[in-house]
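This report refers to the structure that appears directly beneath it.
With one protein chain withheld, the remaining protein chains of the complex are depicted in position.
Then we have chain A:
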Amino acid sequence: MAYDTALTVFSPDGHLFQVEYAEEAVRRGIPVVGVRSKKLVLIAYGRQTTPELQDPRTIRKVYNIDEHIFMAFSGLNADARVLSNEARLEAQSHRLNLDDPPTVEMIARHVAYTQQKYTQSGGRRPFGVSTLLAGIDPNGTPRLFHTQPSGIYNEWVATAIGGKSDDIRELLEAEYEQVAESEPESIEETKKLFGELAIKALDKGAHCDDIGIVAVYAQNGKPVVEHVSKDIIDALVKIVEEKKREQEEKARQSLIL
């Protein structure tokens, strides 16, 4: 019997193949990196190269969910749009019903819940999307969540989704602590420091010509979702490339010696 046709049927060894195929769709997606510090969360993503005659502005990798939360994804673009809409609706209905902004975890849980729903009944197909939900809780704490097509969600300090995410996570595991220990006072400097780490991690996955960074932090008690300017990103990319070249040079020198 083919265990990969009907969604709701388990294979004898306990797998739901359709869900695993959805996870494969994510693995083939463009990598996205999320990093959290004490003051902010930041997400770096690579943009696809667009055909020459296409308007690149119509391609969105990140969606704003509320004033204090945004979502980045890897996987099927169209599925992500449906999920982001679901999350936006939940955010506003939370505000309407409870007169309070939702926490990032509430939104992550809702997105994961929606993804899970699509794995358990007939006539549906799972979302081919993993999301990173980044934001500032109403009390000012930065949070970073990851959701999967199966409906699993976890909180992270730094993680990656999409292609080569294992390699990227390995780099983050090796370098995060050192960067986090030297977190500067100012938001501007923190943004640059963690932006550099995120770009370096992203570069480990795939070389991207066009990188976007979004950061969320609290300013005067109010959440700010900032699309980091191209100038700052270009400067950071230059630093990362410079350091990479230096390291390669050092490696070559030691080889000669």
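Miscellaneous remarks
Going forward, a residue touches a chain if its C-beta (ideal position, glycine included) is under 8 Å from a C-beta of that chain, and two chains touch if they have at least 3 such contacts; residues count from 1.
The criterion applied here is as follows: contacts and distances are computed from a predicted model.
Per its UniProt record, the hidden chain corresponds to "Proteasome subunit beta" from the list "E2 ubiquitin-conjugating enzyme", "Pachytene checkpoint protein 2 homolog", "Proteasome subunit beta" or "Eukaryotic translation initiation factor 3 subunit L". Checked against the hidden chain, the listed residues A:Asp66, A:Asp79 or A:Asp137 yield one contact partner: A:Asp66. Only one of the listed residues, A:Arg27, A:Arg47, A:Arg95 or A:Arg125, touches the absent chain: A:Arg95. Taking the complete complex into account, residues 64-66, 85, 88-89, 91-93, 95-96, 99 of chain A touch the chain not shown.
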